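Only one protein chain is missing from this complex, and each of the others stays in its spot.
Note that the chains are named A, B and C in the order they appear, and that numbering of residues resets to 1 at the start of each chain.
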Amino acid sequence: MKSAVVVFPASNCDRDMIVALEKVTGQKPHIVWHQDSEIPDVDLIALPGGFSFGDYLRCGAMAARSPAMKEVIARADKGVNVFGVCNGFQVLTETGLLPGALMRNQSLKFVCKHVDLKVENTDTPYTNAYEQGQVINIPVAHHDGNYFADDDTLKELEDDGRVVFRYMDNPNGSRNDIAGIINRRKNILGMMPHPERLIEEAQGGTDGRGFFESMLNSLN
Amino acid sequence: MKARVHVTLKNGVLDPQGKAIQHALAALGFDGVDDVRQGKFIELDLAETDKVKAEAAVDEMCRKLLSNTVIENYDIEID
Amino acid sequence: MKARVHVTLKNGVLDPQGKAIQHALAALGFDGVDDVRQGKFIELDLAETDKVKAEAAVDEMCRKLLSNTVIENYDIEID
Partner (left out) sequence: MTWNNNVEITEELIKEHGLSDDEYQLCLKILGRTPTLTELGIFSVMWSEHCSYKSSKLHLKTLPTKAPWVIQGPGENAGVIDIGDGQAAIFKMESHNHPSYIEPYQGAATGVGGILRDVFTMGARPIANMNALRFGSPEHPKTRHLLSGVVEGIGGYGNCVGVPTVGGETNFHPSYDGNILVNAMTVGLADANKIFLSAAAGVGNPVVYVGSKTGRDGIHGATMASAEFTEDSEEKRPTVQVGDPFTEKLLIEACLELMATDAIVAIQDMGAAGLTSSSVEMASGGGVGFELNLDNVPQREEHMTPYEMMLSESQERMLMVLKPGHEAEAEAIFRKWDLDFAVIGKITDTGNLTLTFQGETVADIPAGPLADNSPEYDRPWVKKDPAATVSADDIAAPNDLGEALLKMVGSPNLCSRSWIWEQYDHQVMADTIQKPGGDAAVVRVHDTDKALAISTDCTPRYCFADPYEGGKQAVAETWRNITAVGGTPLAITNCLNFGNPERPDIMGQFVGCIEGLRDACSALDYPVVSGNVSLYNETNGTGIHPTPAIGGVGLLKDSSKMATMAPKADGEVLVLVGE
């Protein structure tokens, strides 16, 4: 599987994402700098976590307007898979590729811990290795993961089965306990939890591997 | 010229910061605070000297970067 | 009554957010933005109906919670 990871100034989970992609898919991803307006021909583009541009103004706002993101949007429109984790999810909502917005956690505090997620939809390129309704345990680490969308958008997301994961015990105040969503075409997924941090036993579990395995499956 | 931009959350968008401030004020003994909303206040120094042009430019900045129109409104004053 | 509070960084205090916004605007092709400062804008709904009392209360809220007077100034409007 050919992949690319976009790196913004102060991305900080870029290495973790690169390592996870390489370990699980066997192929080293390309690295794309935010100022690059060209992205190699790949099957998947990953937007890593971190604090792009310091999370200043709004999380993901400045990264969303970078030259690399223009190209990501064009690729996404062509159907290339785009996967955003944490800050990457925030960037995806800021570009409008995914609906809604990620607001400050209800507690106003940064939260880093393991949470249980229920896999609500396994019919996606990112979740086909899991079982419908499976509960997986994945770390979150964010200050702004409180998902907001207006009632109509929420209804649409729910009716179309586009809420891919839900928190079992909501850590941030997200509406409908939403942890991750996908677009209508099912090629763009955004989620707050960090599967790339949980791919080997030493890290405390392997529940995150399924994401990368799913991506491999969906290409075959 | 100077531009002053207020970016505020749209009606109906939950405001965790405002809520937290309201709670904290109550905890400090300030009664009778019925609602609190927190927004951003951005001041820009512009080289532009024409007010109409400045306003148009700042409006574009607001749409392109300074606000997220999914959840926020903005308001511009130029002087 | 409504109170509108602006909380801004004191002169000379580094404003990393403002600096980053200025950079981002330049990268988006907005020239001639000489400086950007970001502050907070807080709107309060108060049960109080006396303007003088409201102002005094909000002033105390600013000192105790809404602003960090070590690095920030605040400004209150009541109406």
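Methods note: contacts are C-beta pairs under 8 Å (C-beta built on N, C-alpha and C of every residue); 3 or more make two chains touch, one makes a residue touch a chain.
Since the model is a prediction, treat every value here as computed from it, not as a measurement.
Trainee: Under the definition given at the start, what are the shown partners of the omitted chain?
Mentor: Touched by the chain not displayed, across the whole complex: A, C.
Trainee: Taking the entire complex into account, which one of A:Gly50, A:Gly145 or A:Gly173 touches the absent chain?
Mentor: Of the candidates A:Gly50, A:Gly145 or A:Gly173, A:Gly50 is in touch with the missing chain.
Trainee: Which residue among A:Ala74, A:Cys112, A:Val135 or A:Leu219 touches the omitted chain?
Mentor: Looking across A:Ala74, A:Cys112, A:Val135 or A:Leu219, the contact with the absent chain belongs to A:Cys112.
Trainee: In the whole complex, what residues of chain A lie against the chain that is missing from view?
Mentor: The list for chain A reads 9-10, 12-13, 15-16, 19-20, 49-51, 53-56, 109-113, 139, 141, 143, 194, 196-197, 202-204.
Trainee: In the full complex, which residues of chain C touch the absent chain?
Mentor: 9, 12-16, 19-20, 23, 68-71
The rule is short, and it goes like this: only the chains that are shown with their structure count from here on.
Trainee: Roughly how far is chain A from chain C, going centre to centre by Cα mean, in whole Å?
Mentor: 33
Trainee: Any idea how many Å lie between the Cα centroids of chain B and chain C?
Mentor: It comes to 10 Å between the two C-alpha centres.
Trainee: Among all residues of chain A, which ones touch two or more of the remaining chains?
Mentor: Those would be 57, 61-62, 65.
Trainee: On chain B, where are the residues touching two or more other chains?
Mentor: Each of 40, 64-66 in chain B touches at least two other chains.
Trainee: Please give the residue numbers of chain A that touch chain C in the complex, ascending.
Mentor: It is residues 53-54, 56-57, 61-62, 65-66 of chain A that touch chain C.
Trainee: Using the touch rule from the top, collect the residues of chain C that touch chain B in their complex.
Mentor: 6-8, 18, 21, 24-25, 28, 30-48, 57, 60-61, 64-66
Trainee: Would you mind writing out the residues of chain B in touch with chain A in their complex?
Mentor: 12-14, 16-17, 19-20, 40, 64-66, 68, 70-71
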